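One protein chain is absent from this view; the other protein chains keep their places.
Chain naming follows the written order as A and B, and within any one chain the residues start at number 1.
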Amino acid sequence: MIFFLQLLVSGLAVGSVYGLVALGFVLIFKATDVFNFAQGDLLAVGAYLMFVALAVFNLPVALAIIATVVAAGILGAMLQRVVFKPLQGQPLLTVVMATIALSLIIQGALVIIFGSQDLSFPRTLPSSIVAIGALRLSMLDLIIMGCSVVCVSAFALFFRYTSLGLQMRATAEHPEAAALSGINSDRVFTVAFSIGTVTAALGGIFLGSLQVVSPTLSQIGLLAFPAVVVGGLTSIPGSVIGGLLIGVLQQLSAGYFDGAVASVVVYSGLLLVLLLRPQGLLGRPSVQRH
Amino acid sequence: MKPEILGAAKIAGALLGAGILAMGTALQPAFAQDTITYGVVSDQSGPGVPNQLPYLRGIQTQFNKVNDAGGINGRKIVLLAEDDKFQVPLGIAAYKKLASNDDVIGISGLTLSGTQVAALPLVAKDKIPVVGPDGTTDASLEPFQEYMFMLVPSYPVQAQVILGAMKDRVGKDKPKVADISVNVESGLGWQKLISETAEAAGTEYVGGVLMDATATSADAIVLKIQQMEPDFIAAHTTGGQANLILKSMEKFGLNIPVMATYASGTPSAYAGLSPEIGAQWQFVHGITPPSVPTDGGKQMLADAEKYGFGKDAASSDFVVGYVAGQLVVQALTDAGENPTRETYHQALVALKDVDTNGLSPSVSFGESRMGINLARPYGYDYATQAFTAVGEWDAYRQYVK
Partner (left out) sequence: MQLRQHLDTDYQRQLRLFGSPGAVVVAIVAFALLMALPFLIGRGTLAGIGLAAINNALIAIIGAVALNLLVGFTGLLSMGHAAFFAVGAMAAAIFGTQLELPFPLVLLASGLCGAGIGVIVGLPSLRLSGLYLLLSTLALHFLTLYAFLQYQLYNFGLSGVFYPTAMIGPIEIGTDHRWYFVLVACVVATILIARNVLQSREGRAFVALRDHPTAAAALGVNVAVLRIKAFALSSFLVSVAGALFAFNLGVVTTDAFTLHFVVAYFAMIIIGGMGSLLGSVLGAVVWEFLPQWLASAASNIDPATPVIGDTLARHQAQIISVVMGCIIILVLIRWPAGLAGVVRSTVAAIRSWPYRS
């Protein structure tokens, strides 16, 4: 029983990282209809930016996080302007391919700038061990979980109660009507990309603290996709829940079966969800109008 | 003339012209008579880059050095490095280009196990000596490969050193060993190796766990190991996975010593941990990592800086490439005025007790084609942020059969 609970708790911690990445992904998708395959690479960029802030500029940890987040936001806005704005209105596959090309560029650029070796943060977030009964957690795990809760709540509030949030929801619902109502959809798209990149960067900061910073961080971002699908492509709380589920599934299958089987289980689960309930657990079924 | 035919003729003419132009570029400039060409097939842009790129740079450094000193018997050596992007078909195509078109005298690299296995029959046919870093699969060791020269100790050798050294260190009569292996072909091979040779080394095999390369937490793996209650762990993981494993072991208060293959021998394995936890993990290697101060190491780092490869020289794979380069240069020099593949091959086989100034035990290829048939453990010193050797090379010869 303790074994199961411990795996559950570890899974929640890991799943929070997937959830953060998935959150940014859903945000971008909802607002701009762009299926961003490069989300995992943005995670890696976030980790490397944090490394630069810590190792090159020697900032204290808190300041480094803020600096990284700001830089990521600017990067997201730039990407939207340069790459995705010219592709507005193009079919799905074209946009997907553009994100894949972006992924290629980012991966190549990271190795050119930082080299191919593993790097590690010179100073990390607190990672002392916390014991809750018989369960053991790292302080870092708790911080990550707390952060995702804060992020989800913040975004829920943002979308519900702020003017910009309302504009984003309107644009996601019906771009033409929103434009007719006087909403600057361009600005909405830019903001959406910024926020999406910021959440990915946060995920990268956490992942870099959990392990090492290397070009393979991009591949971990790939697991955000099952999270997004399971939770629902159009649901923000769904994406985080999906992430948590995937994290837990991964840990449980690694614990009870084998590390190898873990990804099979995750993807079989993904397939099952797609076949039985394509809109995910919390998404709304999409109605096709011709 | 009918407009359709005119139109088509125009297009045909354009095609033909383009074809001839393309053919024209087929004439590659032949290399000058007074150079020796050498080929390397490795990953320069894919996921294998962290290990394979420093290896290439190590060879490059050695070749640059010898060229600056006047070349090999007066001839410059030219390095042709092909990128296989971690894909087998590209690796094979690159090999064929080097062996047939560029007529290289020898090849290094071919590290991707799929490429190596596919290349073995071609290597035997072309009779081209391959001074690769290692024989990554069983197929490279058995049946005997005439032209494959291994440098780093094979997995069986590493297993013998690990099992033997840990048995003596733990001090029990029949200590229990478990393994953690990365979830790829080499890891599966490692697991099989440990489970099969544990008995002969005087230990008891209690089980093994596979770890996904993209796992973000080792909690489940460590918990499973905890249930097996081993006295020590023989591991084959990446540095990043080692870091995760140690963090999880710290979380659960597990104090089981781990000795691993050189795959985890990077500083990132020890990052962010306290020295007590970091001391639990040691790895074995057949060469001396750059941060351990040796005469050869100092020279190597100076050479690397000179040619702009300082960043890559921090990696143990750089050392392997550097040593490989030294051996290639030595054998080519021994092969005389006009080395051919045949004379170069003979010179390689004849290499005996080559001194690398502390970078490795003395290297001999000989009949076995195993250059370095020994390994010793290394730990990490947090105070100096460098690796430290645990003992001398000779102390571990007893474990290798």
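Everything that follows uses one rule, which is that a contact is a pair of C-beta atoms (placed from the backbone, for glycine too) under 8 Å apart; a residue touches a chain by one contact, two chains touch by 3 or more.
Being a predicted model, the structure only gives us computed values, none of them experimental.
The chain not displayed here makes contact, within the full complex, with A, B. Contact with the undisplayed chain is limited, among B:Thr61, B:Ser113, B:Thr203 or B:Ser360, to B:Ser113.
Among A:Leu8, A:Cys147 or A:Leu274, only A:Leu274 touches the chain that is left out of the view.
Touching the chain that is not shown, out of A:Phe121, A:Phe159, A:Phe206 or A:Phe225: A:Phe225 (per the contact rule at the top). The chain not displayed touches subunit B at residues 2-12, 15-16, 19, 22-23, 25-28, 44-46, 83, 85-90, 92-93, 96-97, 100-101, 112-114, 117-118, 121, 137-139, 185-186, 188-189, 192, 308.
Interface with the hidden chain, as seen from subunit A, comprises residues 35, 83, 86-87, 90, 92-94, 96-98, 100-105, 107-109, 111-112, 222, 225-226, 229, 233, 260, 263-264, 267-268, 270-271, 274-275, 278, 290.
Note that only the chains that are shown with their structure count from here on.
Chain centres here are Cα means. That of subunit A falls 35 Å from that of subunit B. Contact residues on subunit A toward subunit B in their complex (touch as defined above): 3, 6-7, 10, 13-14, 17, 108, 111, 115-121, 124, 127, 129, 136-138, 207, 209-212, 214-216, 219-220, 222-223, 250-252, 254-255, 258-260, 262-263.
For subunit B in complex with subunit A, the residues that touch the partner chain are 45, 47, 49-50, 53-54, 183, 209-217, 219-221, 223-224, 239-240, 243-244, 247, 250-253, 266-268, 271-272, 311-312, 314-315.
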